[in-house]
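Notes follow once the structure below has been shown.
Every protein chain but one is kept in place in this view of the complex.
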């Protein structure tokens, strides 16, 4: 396994100079854009990594998975999906159009920005801090790391450049999707996006999801298996923004990408896979990450289709 | 297996009176709307059916899978996907909007109407008849039935009410997606939609796809395994129109529905599943079919996520 | 003239019970919905009114004309129209779609909500209070009334229900249309919408616009004639939301309506016309007001087309 991980790194490294880091969140561009790490964790709990797989980066949109799990645990399936749909969109991740034109005015799914904000409104907590504590609790559990924290500078950078997300949130509040204080809600969302993770941690999170919510190391049930299936099926149809279909075809596993450069992959009943490399393609996905995922998919026959 | 198929039929029959047959194609509404059949075919080639699983109905949108396989065989992956994308849409199956507003003016995927028409333009044949012969050849092979034919009345009914598809086709020709004669191209498409199938045949087709293109009965390779993966991954992300995400969550297998009342399901490496019942929900999917698929998914743990 | 105004009132009163007051701003619905006033002011400065033409109501969207005049005076034509277009939209007055899909991300014109907010960002003033003072100054001048004030309760009601406008504002700030503090900017906008006016005052404002910016009573030039033409031509093409075309055809004069129930009409080189009646049709225009305008247009041959 280690050999193939190493080969995947070697193969995908050819694309290392291509693409560009996300620049709409200024703090993000301070990261070394040549970082590239791959990590897989099997259901025995063994982890194989290569490259910068222990380097910290901000989780960004991968946090949408953690937010969804937290919301499902706090408010239940029916309540969460009264505020958000479960369908792919074909639009950009930050699109606002369907909040005006949709049959329902709910966002289409929990993995686009509008949907993740609506999901955040379903998390328990009397105020912004307490809600975020809930998210952090889930993150600590699922990342198997008691020391999970967020990057204050990235958080502040997201907050100061987050007008598009404010537009989404106010649009939803005007339609009655939720009635929360928008700035407090977005603080939870922006802090969640700024959570620091490593490729190794994300691969372990993938392994828990691949193992129906049971931690491979401890055998403890960490997430309700039904919630795992909810999360994995949504990742499969809309986890990579408007490149989800191509990813299904070329790689074929439930996955979620983030503009921080990370990708979380789940191979049900087999393993968790994670990549990290900050340079992105036009759709916001890590270029080396995608190439590594393709290599691993072929080498291990990971596609579930 | 037979027992569970029977139970699934019993369970889903409770919804038998709900919904309505498609009425925009007048001929379709002549079908007995109380028909309900279920059929599964395992990889040993054994078929288990219950109810009206040998009743003939028109394949409708399930033909998009056959059209795509034929086009891939005739023109290759690169050519086909230069004319159509591979992303879900979030729109109705007959939507025209993205042909005007999309970044690319190609339709978003081969399983919506516009995409299937673009795919049809990639099928070999000097004229309409010869192109349709190619489709029928694929259908005969993949349905394991040398006598496959189409329903002339349904074809004429589709042709006479097919203005929306004409609009889609002329819109694409005006953008240079293809340059075929539109009426001839649509004749191929409408005839393909009118192909007569049974639930049993569709479940066998599902088994071939589940078996990486190899016929379970004969062991012969009928479809290139890569094309099988293309088809299955696309069915998984956009096979049930704008209910694909919910189907992924509740059933969790690649599938394709048609307004004739059929659903084709593929459980990779395990079995083909088919249901048939003409009454549809608001999104155009067979109500009893969906309920039966849910039951079977739970009973057999079919979900791939 | 008085006779025809009286007849117009009588004629249009037949529709008095139809339609409904705006209810999305709770305070607005406290107004007596049976009020109905008509007033015209000719270029000699004489005013003819009938019904509740001296009753106070909130100006609502008619303030967009005052905001535009103020912004043109403060920032000039080029700057204002670098932030907003000059084209009709065909969309609802509060639509957000084109801020995402437009070729330019500027709002299409100054008379829809997004456009009026962008225009407000072009008004001078170090803070919210000072900017609003500028608006109030213009209003006092153009309404020929030193005591113009706003309704604090309506303002607070608009502010507390103004999430759709917040969405529009943050969407524009995220695209760089302006960089103002959104809450402060909206305070100016909401206060401007809450300015109290009477039908008589609005008809005098119409007369000034009809008179190329010169006050009929005093002979003083109050508005640059070029700005008058900008305002009148825009009112002609998009002053009545998505009913502007029908109003051009049936009435044929530049006009601006507000959900407070008022309509401002300008007959270039002839007179100002104003109506007030709170019950609105589905597009947000005063039903009796429209009927009165039609009557007056025919009686006086007002149409400029």
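As written, the chain order gives the labels A, B and C, with residue 1 at the start of each chain.
The rule is short, and it goes like this: contacts are C-beta pairs under 8 Å (C-beta built on N, C-alpha and C of every residue); 3 or more make two chains touch, one makes a residue touch a chain.
These numbers come from a predicted model, not from an experiment.
Chemist: Touched by the hidden chain, which of the shown chains?
Modeler: So, taking every chain into account, the missing one touches B, C.
Chemist: Would you mind spotting which of C:244, C:257 or C:277 touches the chain that isn't drawn?
Modeler: For the chain that is not drawn, the touching residue is C:244.
Chemist: For the chain left out of this view, which of C:136, C:230, C:271 or C:288 touches it?
Modeler: C:230
Chemist: Looking beyond the chains shown, say which of C:52, C:70 or C:89 touches the absent one.
Modeler: Reading the full complex, the residue touching the unseen chain is C:89.
Chemist: For chain C, enumerate the residues touching the unshown chain of the complex.
Modeler: 85-91, 98, 108-109, 229-230, 232-234, 236-238, 242-246, 248-249, 252, 254, 268, 303-305
Chemist: Could you please point out the chain B residues that touch the chain left off the display?
Modeler: 95-97, 99-101, 163-164, 166-168, 170-171, 173-174, 182
Methods note: only the chains that are shown with their structure count from here on.
Chemist: Setting chain A aside and leaving every other chain in place, which groups of chains remain linked through touching?
Modeler: Connectivity check, chain A excluded: B | C.
Chemist: What is the distance, in whole Å, between the centres of chain B and chain C, each centre taken as the mean of its C-alpha atoms?
Modeler: 54
Chemist: Taking each chain's centre as the mean of its CA atoms, how far is chain A from chain C in angstrom?
Modeler: 47
Chemist: Find every residue in chain B that makes contact with two or more other chains and list them.
Modeler: Not one residue of chain B touches more than one other chain, so the list is empty.
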